[in-house]
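Working notes, beginning with the structure itself.
A single protein chain has been omitted from the complex, and every remaining protein chain is retained in its original position.
Let's look at subunit A:
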Amino acid sequence: MAFEKDLNLDATELRLGLPGTSDESAKNQTPATLRSNNKRALPEESMSSNATASKNCDQETAPLPKAQVVGWPPIRSYRKNNLQPKKSEGEISGIYVKVSMDGAPYLRKIDLKVFKGYPELLKALEDMFKFKAGEYSEREGYNGSEFVPTYEDKDGDWMLVGDVPWEMFTNSCKKLRIMKGSEARGLGCVV
(Lines give C-alpha, C1' and ligand atoms only; values in the text may rest on other atoms or scores of the structure.)
Protein backbone atom coordinates (compact mmCIF):
# COMPACT_ATOMS: atom_id res chain seq x y z
CA MET A 1 0.00 0.00 0.00
CA ALA A 2 1.40 3.35 -1.01
CA PHE A 3 0.46 4.96 2.27
CA GLU A 4 2.99 3.05 4.22
CA LYS A 5 5.83 4.76 2.40
CA ASP A 6 4.18 8.14 2.27
CA LEU A 7 3.39 8.33 5.94
CA ASN A 8 6.96 7.42 6.76
CA LEU A 9 5.89 6.05 10.06
CA ASP A 10 9.27 4.73 11.06
CA ALA A 11 10.77 8.16 10.97
CA THR A 12 8.04 9.74 13.05
CA GLU A 13 7.81 6.96 15.57
CA LEU A 14 8.82 7.80 19.10
CA ARG A 15 10.68 4.92 20.65
CA LEU A 16 12.11 4.09 23.98
CA GLY A 17 14.61 1.63 22.62
CA LEU A 18 17.96 2.41 21.13
CA PRO A 19 17.90 3.68 17.59
CA GLY A 20 18.21 0.86 15.16
CA THR A 21 16.53 -1.79 17.27
CA SER A 22 13.63 -3.57 15.74
CA ASP A 23 10.19 -2.58 16.85
CA GLU A 24 8.43 -5.70 15.61
CA SER A 25 7.70 -7.32 18.92
CA ALA A 26 6.46 -4.10 20.48
CA LYS A 27 3.98 -3.59 17.70
CA ASN A 28 2.46 -6.97 18.25
CA GLN A 29 2.14 -6.79 21.96
CA THR A 30 -1.21 -7.18 23.50
CA PRO A 31 -2.10 -7.45 27.15
CA ALA A 32 -1.72 -10.97 28.43
CA THR A 33 -5.36 -11.32 29.21
CA LEU A 34 -6.29 -10.19 25.78
CA ARG A 35 -4.14 -12.82 24.23
CA SER A 36 -5.62 -15.71 26.08
CA ASN A 37 -9.23 -14.70 26.06
CA ASN A 38 -9.85 -12.79 22.96
CA LYS A 39 -7.26 -13.70 20.48
CA ARG A 40 -8.49 -14.85 17.16
CA ALA A 41 -7.89 -18.55 16.74
CA LEU A 42 -4.83 -19.09 14.63
CA PRO A 43 -6.12 -20.45 11.40
CA GLU A 44 -3.15 -21.96 9.68
CA GLU A 45 -1.01 -23.27 12.46
CA SER A 46 -2.25 -26.72 13.00
CA MET A 47 -3.87 -27.11 9.64
CA SER A 48 -0.79 -27.12 7.46
CA SER A 49 -0.14 -30.70 6.65
CA ASN A 50 3.34 -30.96 8.07
CA ALA A 51 3.07 -28.72 11.06
CA THR A 52 6.04 -29.05 13.33
CA ALA A 53 7.17 -27.31 16.47
CA SER A 54 9.86 -25.42 14.64
CA LYS A 55 7.46 -23.96 12.16
CA ASN A 56 5.17 -22.78 14.85
CA CYS A 57 7.89 -21.08 16.83
CA ASP A 58 8.46 -18.79 13.91
CA GLN A 59 5.05 -17.30 14.43
CA GLU A 60 5.00 -13.89 15.99
CA THR A 61 2.28 -14.93 18.33
CA ALA A 62 2.67 -16.66 21.69
CA PRO A 63 5.32 -19.38 21.61
CA LEU A 64 3.73 -22.82 21.81
CA PRO A 65 4.94 -25.19 24.48
CA LYS A 66 3.88 -28.27 22.50
CA ALA A 67 4.00 -28.95 18.82
CA GLN A 68 0.63 -28.44 17.24
CA VAL A 69 -0.57 -31.61 15.66
CA VAL A 70 -2.37 -31.90 12.35
CA GLY A 71 -6.10 -31.98 12.81
CA TRP A 72 -6.02 -31.59 16.57
CA PRO A 73 -8.14 -30.51 18.29
CA PRO A 74 -10.79 -31.76 15.90
CA ILE A 75 -12.26 -28.48 14.76
CA ARG A 76 -13.16 -27.99 11.14
CA SER A 77 -10.90 -25.45 9.52
CA TYR A 78 -13.99 -23.62 8.40
CA ARG A 79 -14.85 -22.94 12.01
CA LYS A 80 -11.29 -22.02 12.96
CA ASN A 81 -11.00 -19.54 10.14
CA ASN A 82 -14.26 -17.89 10.92
CA LEU A 83 -13.82 -16.87 14.49
CA GLN A 84 -13.50 -13.17 14.77
CA PRO A 85 -11.70 -11.29 17.47
CA LYS A 86 -14.03 -10.01 20.14
CA LYS A 87 -15.66 -6.73 19.37
CA SER A 88 -17.19 -5.17 22.42
CA GLU A 89 -17.28 -2.02 24.45
CA GLY A 90 -15.65 -3.80 27.34
CA GLU A 91 -12.53 -2.51 28.94
CA ILE A 92 -10.47 -5.46 27.92
CA SER A 93 -10.93 -5.21 24.21
CA GLY A 94 -12.22 -3.00 21.49
CA ILE A 95 -11.45 0.67 21.31
CA TYR A 96 -14.59 2.15 19.92
CA VAL A 97 -14.47 5.74 18.82
CA LYS A 98 -17.03 7.85 17.10
CA VAL A 99 -16.17 9.17 13.70
CA SER A 100 -17.80 12.23 12.28
CA MET A 101 -17.27 14.00 9.02
CA ASP A 102 -17.99 17.62 8.37
CA GLY A 103 -21.09 17.82 6.25
CA ALA A 104 -22.21 14.23 6.79
CA PRO A 105 -25.47 13.89 8.73
CA TYR A 106 -24.57 10.96 10.93
CA LEU A 107 -21.81 9.45 13.01
CA ARG A 108 -20.17 6.10 12.64
CA LYS A 109 -18.37 4.02 15.20
CA ILE A 110 -15.23 2.09 14.55
CA ASP A 111 -13.05 -0.22 16.59
CA LEU A 112 -9.45 0.94 16.47
CA LYS A 113 -8.26 -2.45 17.70
CA VAL A 114 -9.22 -3.96 14.39
CA PHE A 115 -6.61 -1.98 12.50
CA LYS A 116 -2.95 -2.71 12.54
CA GLY A 117 -1.85 0.77 11.62
CA TYR A 118 -2.63 4.04 9.94
CA PRO A 119 -2.84 2.80 6.35
CA GLU A 120 -5.64 0.39 7.23
CA LEU A 121 -7.46 2.95 9.33
CA LEU A 122 -7.32 5.56 6.62
CA LYS A 123 -8.49 3.16 3.98
CA ALA A 124 -11.44 2.21 6.16
CA LEU A 125 -12.34 5.84 6.79
CA GLU A 126 -12.14 6.62 3.12
CA ASP A 127 -14.42 3.71 2.27
CA MET A 128 -16.83 4.59 5.01
CA PHE A 129 -17.24 8.24 4.14
CA LYS A 130 -16.30 8.23 0.52
CA PHE A 131 -13.49 10.70 0.53
CA LYS A 132 -9.80 10.74 -0.18
CA ALA A 133 -7.38 11.74 2.51
CA GLY A 134 -4.58 12.67 0.22
CA GLU A 135 -0.93 12.19 0.92
CA TYR A 136 0.45 12.55 4.38
CA SER A 137 3.78 14.00 5.21
CA GLU A 138 4.98 14.96 8.64
CA ARG A 139 5.76 18.46 7.65
CA GLU A 140 2.74 19.37 5.65
CA GLY A 141 0.04 17.09 6.95
CA TYR A 142 -2.39 15.82 4.33
CA ASN A 143 -1.67 17.34 0.99
CA GLY A 144 -3.94 17.64 -1.91
CA SER A 145 -7.23 16.70 -0.34
CA GLU A 146 -10.43 18.34 0.66
CA PHE A 147 -10.78 16.36 3.86
CA VAL A 148 -8.36 15.72 6.62
CA PRO A 149 -8.66 13.07 9.33
CA THR A 150 -8.16 14.46 12.81
CA TYR A 151 -8.72 13.20 16.29
CA GLU A 152 -9.27 14.48 19.79
CA ASP A 153 -6.87 13.04 22.30
CA LYS A 154 -7.12 12.50 26.04
CA ASP A 155 -6.05 16.02 26.75
CA GLY A 156 -8.75 17.49 24.58
CA ASP A 157 -6.33 18.54 21.88
CA TRP A 158 -7.18 18.12 18.23
CA MET A 159 -4.39 16.39 16.38
CA LEU A 160 -3.76 15.22 12.88
CA VAL A 161 -4.18 11.51 12.42
CA GLY A 162 -0.74 10.07 11.79
CA ASP A 163 1.32 12.46 13.83
CA VAL A 164 2.04 10.13 16.69
CA PRO A 165 3.02 6.46 16.71
CA TRP A 166 0.09 4.10 16.19
CA GLU A 167 0.13 2.66 19.71
CA MET A 168 0.09 6.07 21.24
CA PHE A 169 -2.72 7.05 18.93
CA THR A 170 -4.96 4.11 19.80
CA ASN A 171 -4.38 4.68 23.48
CA SER A 172 -5.16 8.36 23.44
CA CYS A 173 -7.73 8.82 20.71
CA LYS A 174 -11.16 9.71 22.03
CA LYS A 175 -12.91 10.54 18.84
CA LEU A 176 -12.22 11.09 15.19
CA ARG A 177 -13.33 13.92 12.99
CA ILE A 178 -12.84 14.25 9.32
CA MET A 179 -12.44 17.93 8.90
CA LYS A 180 -12.62 20.14 5.91
CA GLY A 181 -9.13 20.86 4.75
CA SER A 182 -9.43 24.57 5.37
CA GLU A 183 -10.21 24.11 9.04
CA ALA A 184 -7.38 21.73 9.62
CA ARG A 185 -4.62 24.14 8.89
CA GLY A 186 -2.56 24.80 11.94
CA LEU A 187 -3.22 21.38 13.33
CA GLY A 188 -0.69 18.69 13.61
CA CYS A 189 2.93 19.00 12.75
CA VAL A 190 3.63 17.87 16.27
CA VAL A 191 7.21 16.90 16.21
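Quick notes on this one:
FYI, contacts are C-beta pairs under 8 Å (C-beta built on N, C-alpha and C of every residue); 3 or more make two chains touch, one makes a residue touch a chain; residues count from 1.
One rule holds for everything that comes next: contacts and distances are computed from a predicted model.
The subunit not displayed here is recorded in UniProt as "Transport inhibitor response 1-like protein", chosen from "Transport inhibitor response 1-like protein", "X-ray repair cross-complementing protein 5", "F-box/LRR-repeat protein 3" or "DNA-directed RNA polymerase RpoA/D/Rpb3-type domain-containing protein". On the side of subunit A, touch with the chain left out of the figure occurs at residues 36-39, 41-42, 45-47, 49-50, 64-66, 68-80, 82-90, 104-106, 108-109, 124, 127-130.
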